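Handing you this structure, nothing more for now.
Missing here is one protein chain; the remaining ones are kept as they sit in the complex.
And now, chain A:
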Amino acid sequence: MVPPVQVSPLIKTARWSALLVGIIYGKQRYDYLKPIAAEERRVEEAEKKLREEQERIYKQLAEGNSFNSIQCNLILFL
């Protein structure tokens, strides 16, 4: 087998310090993004509830309208 290469100390320090910096960067960015995502989820929940409420009211109004108009048509026909 080929004997293992003697890696220069500069490359070794550069690699392992890059690993360390990467770990720290990943952890800090995760901690920064987590509350932002939780806030967005909360806002989305509230808006969704509002939208569903409005859709419910709209549907009720639409049903009420069509019901009324069918009645009117029947009465006119009769």
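Throughout what follows, a contact is a pair of C-beta atoms (placed from the backbone, for glycine too) under 8 Å apart; a residue touches a chain by one contact, two chains touch by 3 or more; residues count from 1.
Note that in this section contacts and distances are computed from a predicted model.
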item: Per UniProt record, name of the chain withheld from view ["ATP synthase subunit g", "Carbonic anhydrase", "ALA-interacting subunit" or "Auxin-responsive protein"]; value: "ATP synthase subunit g"
item: Absent chain, residues of chain A that touch it; value: 1, 4-16, 18-30, 33-34, 36-38
